[in-house]
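As you look at this complex, bear in mind that one protein chain is not there, while each of the others sits in place.
Letters A, B and C mark the chains in the order given here, with residues in each chain numbered from 1 onward.
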Amino acid sequence: MNHPPSETLSRRRFLKDGLWTVSLAAAGAAAAALASRSRAKEWVWQIDPYKCIGCGRCATHCVLSESAVKCVHAFEMCGYCDLCTGYFHPDPKALQTGAEHQLCPTGAIRRRFIEEPYFEFTIDESRCIGCGKCVVGCAAFGNGSLFLQIRHDRCQNCNECAIGRVCPSGAIVRVPASAPYLLKVRNP
Amino acid sequence: MRQRSYKQAAKVEGGLIAVLLALTAFGAGFLAYWFVDRRFIRQDVPQAFRYSMEELTAIEPFLLIYRQIRPPIETGLQTAVALDVDSEGAVWAAGDQKILRFAADGRKDTEISLSSKPTAVKAADGVLYVALTDRIEIYSSSGQRVSAWAPVRTALLTSIAVGPEDVFAADALNKVIHRFDKQGNSRGLLGAKDSQRGIEGFVVPSPYFDVLIGRDGLLRATNPGRQRVEAYTFDGHLEWHWGIPSVKLEGFSGCCNPIALAQLPDGTFVTGEKGLVRVKVYDDQGRLLGVVAGPQQLGWKGPIRVCETPEECGSRGLDVAADGQGRIYVLEQVRNTILIFEKNE
Amino acid sequence: MGLILSAAAVQAAERFPPPQFETDYQMPTLTTPPPRAAVWEFVDVGVLAAALGLASWLTLRKRSRRGIAALSVFSLLYFGFWRQGCICSVGSLGNVVLSLFDSSYVLPLTAAAFFLLPIFFTLFFGRVFCGSVCPLGAIQDWVVFRPLSVPAWLETTLRLGAWLYLAAAVLFAAVGAGLLICRYDPFVAFFRLGFNTPLWLLGLLFLGVGVFIARPYCRFVCPYGLLLRQAGRLSFWHVRITPDECIQCRLCEDACPFGAIQPPTAPWPESMRPAERRRLVFLFGLLLVLMSLGGWLGYRVHAGLAAAHPTAELARQVRLRQAGLIAEPTDALRAFDVSGRTLQSLWTQEADVFRRFAWGGLLAGVFVGFVAGVKLIQMSIHFKRTDYEADRAGCLACGRCFAFCPRHRIWETGKPTDSGETS
Partner (left out) sequence: MNNHDESKYLLPQNPRYQAAVSSLIVSAVFLTITGLLLAVQFYHLKGTDERRSQKLEALRHVYQAGGTDEALAEEIRQLDVRYRRDHLARLQFLHRGSGLFVLFGAVFVGTILWVRSFHQKPPHPEPLEDRTAAQIQAARRARWAVSAGTAVLAAAALFWSFQGSQPPRKSAGGEESSESRPAFASWEQMNQNWPVFRGPQGAGICRFDNIPTEWDGASGKNIRWKVPVELPGHNSPIVWENRIFLTGADANRQEVYCFNAEDGALLWTGQVPLAPADQREEMTIMEDTGYAASTAAVNGAFVAAIFADGQAACFDFDGQRQWVRSLGVPSSAYGYASSLTVYENRLIIQFDQDYEPGRSKLIALDMATGKTLWERERPVPNSWTSPTVVEWNGQMQILTSGSPWLIAYDAADGRELWRLDCLGGDVAPTQIAAAGRIFAVYPYTHLAAVRPPQAASEQAQPELLWKAEGSIPDICSPVSDGRLVWTLDSEGVLECFDVQDGSRLYSQDLQAMFHASPVLVGDTLYLLSTKGRMILVRAARTFEQIGQNELPESFTASPAFAPGRIYLRGSRHLYCIENPR
């Protein structure tokens, strides 16, 4: 190592080395402390569906131009209603799939007839912008089987979630990456 | 690569630096401000992304033909499920693992504790019919168990109606109405899908399914998934039905309403809706006669709830009952209180 | 709590099943795409360590500006555009503070590593992290076209702003009001592509200014840089302009775009000694004054700062509504209404937030006052320097100065080609 040409070990240099050792020790201690506190555990952001009020900011405030938040559907909670209040405009003229009857601003919900009188509703994620309009509609009248989740194939996992900052109900929380979703389930 | 001296034209530098720094400071400041949270205050979400029910909750005052006559009865139950009013005007409320009796002055005077969670209660024949998920038990009004019927296999009995010699129970799980005799022996099913009898069948997406026996001797049952009330003869002929799906007052709102039904002494019907919570009075042909209580009166806070635990957010609706004087009792399951309404003079 | 649990039991039993279908309809299940595999986090740490090692070797042994530049490009691509500027050492400061004050937040190993590794390397080799590993530094380093030499007095004064920013960032992270450093990271918008926030304008601004004032973020804003400055002061080995001895040729005098090259000191006239001593005494006194003043001011502004905390904001709105000043309820108020929360709980939480901000503001103020005082003292002591040296605190180890030194040229030509093995 190309050391400085060692001039006489002046008081300053001695002082400096002393300081260096001390600070290195300090840094080491700090490191140890931090390491002991830290775990090989990563955090990711997720929406607590029971705190979400579907204000729509997930659609507008994500750092991604297409939000990482999407609506998901817990089918086993769904009533398979003909008049799905998550799918249809509050007072639909007809129970048909025309855009004019739909609630979703981007037509991201697919309605499929299964058997009288049941219909299946699925989310087309490529269209969903995560505004949560259907979430409110479903929760207001129905079983609340539609809810918002952060999709981790899209989420950049920012150190500070830009949506979480403006979430009016503080529904966006850190969860361990090992269990990255907070799903509504039939039997909690 | 070759290098060059950086210091030249020292005179201009000062000014330039000043300008640049000012620029940065300003720019950074401005952008920072741009991001300062005037959070929540600024309505920064396009209306198209919002589901607003507020305008639907307003009700013309002249339509409110009922008024609350005394402070609500606090049942003190964690999850109140059902209520009924007996011939003496006392209120029976079922929930948790008990049944409470509130005297006419609203004071709790009897408490019956049950083996499991009740799902429906009906005071008739001077006794109390109680549904416990899949079976019916009968209690004397003093609280002794008189008899317990054999359970129905995999059922969720959410309502009981008692006739001269029949007992009917609405089964939300199998979407049919069970018919028993007074000893609890099954006398068949009503309302199952049956094309040649023109019965489309019940649609019950959530555990709310109500039956009663009308003063005209016909059975009335809610069909929430079809937003209507249906009238059956005891042997299961669908006579007629009424009710239309609509958020407007005359209709039943949302996917699955009405969820509760009661009949007034004058033969008109009281209906209860969840979601956009409303209690309304209809005549036997489904003409809206007036509103008992709307979202405001029932303490509706908003279309969606926020809970610490999932359980709090479990679907909460209401149940209705009426007494001999035409008073209407509403059990709302969010605060588990009983509201009592009387018609305005 | 007990109540809630009992309610839980009740509800759980009663959750309503879906309809039984007569057709053979298969109910779909909802997909849950997993987040990035954990192993990648360790890869990142590995890459960071490797980059730091390489950087140290390039600056101290190889003395190659080209190598450093190349490495900075790599860092920019990997930590910048590939990892999209997250996680970065600068931001990890926030995580560390958060983990210290929020017991529910466990510090991820990667964050700890990203925070600690650069500091350690700096203690040994100087600010090689800033030189060629930090993506924020790299992106700025590539637009240093027409650097103007910022006079020392201006440089050190502007750095006060950085200290203030550091204090604010720590305060906000500690009280749980957000991670400022990440919130206002000017370049992350570039790294993410898809320019959908106005924040990338801030990035452009810094780059534009960076053409004339080299690396403005690193020098006048970066809070992590401040930590590394202090570590750099003590760095054991360090970038040296000349490979062997300085011949006082003065050719490197203006070589550094960051003004980090210090000329030899001239002897100060004896006549000044007493005056200096007196000044020093005065300044030590002033230090205390500044600290208390800072503390006082910090406390005074804590209420204003606290407004940035969601709880305080909500409480404020509730109060406004009680006073009838909010007609149309905001979303926060709606959320509050539909939650079972009592006002009492809100008030207590709010009081707690304000308490924490009061203490935090006070300490932050004391800290800033301390910094200002120490700066003043620093500038009244003068160390002796015989040669042209890189200022260990300010030097960003970019290696631009090497080429200016005739001794370096000779050393370069003189040394064997396979420089790797030379000792």
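Just so we're on the same page, a contact is a pair of C-beta atoms (placed from the backbone, for glycine too) under 8 Å apart; a residue touches a chain by one contact, two chains touch by 3 or more.
Fair warning: this is a prediction, and the values are worked out from it, not measured in the lab.
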Touched by the hidden chain, restricted to displayed chains: A, B, C
Contact with the hidden chain (one of A:H89, A:R111 or A:R154): A:H89
Option touching the unshown chain, where C:W142, C:Y184, C:W359 or C:W411 are the choices: C:W142
Of C:V47, C:A70, C:L100 or C:L164, the one touching the omitted chain in the full complex: C:L164
Contact footprint on chain C, counting only the chain that is left out: 3, 81, 142-143, 145, 151-154, 156-158, 160, 164, 190, 193-196, 250-255, 263-269, 272, 290, 293-294, 297-298, 300-304, 306-307, 312, 315-316, 319, 322-324, 342-344, 347, 350-351, 354, 358, 365, 368, 372, 375-376, 379-380, 382, 404
Those residues of chain B which, in the complete complex, touch the missing chain: 1-5, 7-8, 46-49, 70-72, 74, 76, 105, 107, 299, 335, 337
Touch list for chain A against the chain that is not drawn: 65-66, 89-93, 98-102, 105-107, 127
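Please note the rule applied: only the chains that are shown with their structure count from here on.
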Topology of the chain contact graph, where touching chains are joined (line, ring, star, complete, other): complete
Chain with minimal offset from the mean of all protein Cα atoms: A
Length of the line joining the C-alpha centres of chain A and chain C, rounded to whole Å: 25
Whole-Å gap separating chain A and chain B, where each centre is the average of the chain's CA atoms: 31
Chain A: positions in contact with at least two other chains: 51, 53, 55, 57, 79-80, 143, 165, 168-169, 188
Of all residues in chain C, the ones touching two or more other chains: 8, 11-12, 15-17, 19, 183, 310, 330-332, 334-335, 338-339
Chain C-touching residues of chain A, taken from the complex the two chains share: 1-5, 12, 16, 19-20, 23-24, 27, 30-31, 34-35, 37-44, 51, 53, 55, 57, 63-65, 72-80, 114-115, 118, 120, 122, 143, 151-153, 155-160, 162, 165, 168-170, 174, 177, 180-181, 183, 186-188
Residues of chain B that touch chain A when the two form their complex: 37, 39-40, 44-46, 48-51, 53, 56, 200-201, 203, 205-206, 225-227, 245-248, 253-257, 274-276, 302-313, 315
Chain B-facing residues of chain A, complex: 50-57, 59-61, 79-85, 90-91, 103, 105, 117, 129, 131-137, 139-144, 165-166, 168-169, 171, 184, 188
